[in-house]
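For reference, the structure discussed in these notes is given below.
All protein chains but one are shown in place.
Every chain is named by a letter (A and B) in the order it is written, and numbering of its residues begins at 1.
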Amino acid sequence: MILAATGPEIAFWGFAVVAGIAGFFVVGSRNVVHAALYLVGVLGSVGAIYIVLGAEFVGWVQILIYVGAIVVLLLFGIMLTKAPIGGVALDNNQRPVAFIVAATTFGGLTWIIWRTFGGTRIRLSPTRTAQIGNSLFTHFVLPFEAVSVLLLAALVGAIVLARRD
Amino acid sequence: MPTTLDLHAVLPEIILSGTLLAVLVVDLFLRDERKLWNSVIAMAGVLGSFWATLTLIGDHRATFNGMFVVDSFALLFKLMFLAVAALVILISANYLDEGVRSTQGEFYFLLLSSFLGMLLMASSRDFLMLFVALELVSAPGFLVAGFKKRDARSNEAAVKFFLFGVLSTAVMLFGMSLIYGVTKSTNLVAVGQALAHPAARSEPLIVASILFIVAGFGFKVSAVPFHFWAPDTYEGSPVPVAAFLSVASKAAGFAGLLQLMFVAFPHQSNVWAPGFAIMAVATMTLGNIVALAQTNIVRLLAYSSIAQAGYMLLPFAVVGGAGPAVMRQAFAASLTYILIYSFMNLGAFAVVIVVNRKRSSNLIADYDGLMSREPGLTTAMLFFLLSLAGIPPLAGFWAKFFVFSAAINGNAAWLAAVMVLNSVIGLYYYLSIGARMVLRPAEDQSRIGVPFALAAAIILLVIIVVAVGVFPDFFNHFSPRSTLVAL
Partner (left out) sequence: MSYYWQYGTLGALTAVGGAFVVIAFLGNRLMRPRKPRVEKATTYECGMDPVGEGWSNTHIRYYLFAFLFVIFDVESVFLFPWAVQLEKLRPQGTVLVEMIVFIGILAIGLLYAWKKKVLEWVK
């Protein structure tokens, strides 16, 4: 996929490389807290990629929700479980197999996607928040309301499971 | 641009949403001893929603920009989901009141949220709506599987279910996004038309996307190789939750699969039908063979429901490049099997819940000599087991028969032979439980005592199983009329 201008293209590749390296360290790090912090790098880079591709609202939502709320939740979860840190604490001996499977999946997917979309050129045009609001409340109302029940179910379920009875 | 908001079409969902909110709010103000009232409110709401669905019969409506469609397929599944919901509430009422009494209200709330998702799933003809509905079905499932907070097995069940669930959902969503990238639409009908183009028929990206989407739904229906969560989750979670997951959750997964394969990907059937053949054979065989070695009744029923899912997947395997007549017959066969299976499996689990009240270990050995302790209950269990095995004149026989004839008509006689072989293996372990119940002496001769709600549910299910077995045409009347296969 080739972007329309050079500046955004360089920015895209830069953020993609950062996200890839950070992602590699998320799964490769032996310290759980370090892994959570590398996750911030991954999620932030993905948010930046959204912004580069013109999805401004989605990019900021990604940073606001994922980096701002979900990573915090993750860190509290790690603190609650008092995860053992250092050495071979959270490791198993299937890393080589996992690496082979992951590399094969990555290679296969890249080949398949490149085959179909390799020659496509897109013209970047930033999406305004107003457009999202427009379609969300006219075309996509039903998933929107279903999501509210889903959020409520998650809230109630989490409180039931986490409360000290 | 204003869209048409057809509120009558979503009336069942609105009533059910109102009920679940009412249950949650009323539960906040009830004392522990009175929390059984939650089940009454939940039941009232389910029955109200059932009535609302009945008022929609005969209509064909599309609303919310074509995302939400009410046709005979959707109505059949909605009526089934609501009937199953009423039965699940009946069979879980006593278990909850005696077990996790203080969190009963939340349990019914989560259960009803899941059923709301199932109602939405039956009507969703859009990838986005399917995904949101699937999440709404699964998320409360993860939570209720871990409801016995102090029990390590329940925690394990919930964690395994959750991890597998979110992984397969993520993979499925990736597949859906790739299809969107190719067809530029999320509506199933539009996708079907876009993929009818000859160049798109066997493009690797489309094949990979279909594989990812099937993986997501394969997890939901516990098909091999996505079944690994099922035995541990069923065994660890509270028994009514195992009943709910094995019946309702599976049926919801099949509702989604039927819509996807026959509306969005009918022109790729040459590609996915062989895949489904492999999946169906593996699922049937693994489920039946591993069930032979089980000593825990819930685990055995888990493997048995994995095998039953294999029988339900079989009709998908016979439509490779077939004409509309074969497709319609296969569609109807799978649909009928899902409906009949739901009721007989729910019956078996209801009996397990009754026995669980006395012995919480759920071992098959607990069922020795049950005939001398509770003859009525044992007779009912025999009906359910023989129906699951496919013995005439019970409902399960006709379910297998319709799948069998769909396979023969679809020129897949080898699949039919595999199914018969697997049914014989299944017969062995179903009958061995039956034999233990009748022939072996009981260790503990005391009566168990069947509570009223459970007795009502079991009697109702026995009537359904026997009635459908004796009058199959009544049931079979509805399935072919609920087809999604385009003319």
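Everything below uses one rule, namely that contacts are C-beta pairs under 8 Å (C-beta built on N, C-alpha and C of every residue); 3 or more make two chains touch, one makes a residue touch a chain.
As the structure is a computational prediction, the values presented were derived from the model and not from experiment.
Peer 1: Based on the whole complex, identify which of A:Phe24, A:Phe76, A:Phe99 or A:Trp114 touches the chain you can't see.
Peer 2: Per the contact definition at the top, the residue touching the missing chain is A:Phe76.
Peer 1: Considering the entire assembly, which residues of chain B contact the chain that has been omitted?
Peer 2: 2, 5, 21, 24-25, 28
Peer 1: In the complete complex, which positions of chain A touch the hidden chain?
Peer 2: 5, 7-8, 11, 48, 51-52, 54, 56-57, 61, 64-65, 68-70, 72-73, 76-77, 79-80, 82, 85, 126, 129-130, 132-134, 136-138, 141, 144-145, 148-149, 151-152, 154-156, 158-159, 162-164
Assume only the chains that are shown with their structure count from here on.
Peer 1: Let me have the rounded angstrom distance from the C-alpha centre of chain A over to the C-alpha centre of chain B, please.
Peer 2: Averaging C-alpha atoms per chain gives centres 32 Å apart.
Peer 1: Taking the complex as given, what residues does chain B use to touch chain A?
Peer 2: Residues of chain B touching chain A: 1-3, 5, 10, 17, 20, 24, 64-65, 67-68, 102-103, 106, 109-110, 113, 116-117, 120, 128-129, 132-133, 135-136, 139-140, 142-144, 146-147, 149, 178, 181-182, 203-205, 208.
Peer 1: Write out the stretch or stretches of chain A touching chain B in their complex.
Peer 2: It is residues 108-109, 112-113, 115-117, 138-143, 146-147, 149-150, 152-154, 156-158, 160-161, 165 of chain A that touch chain B.
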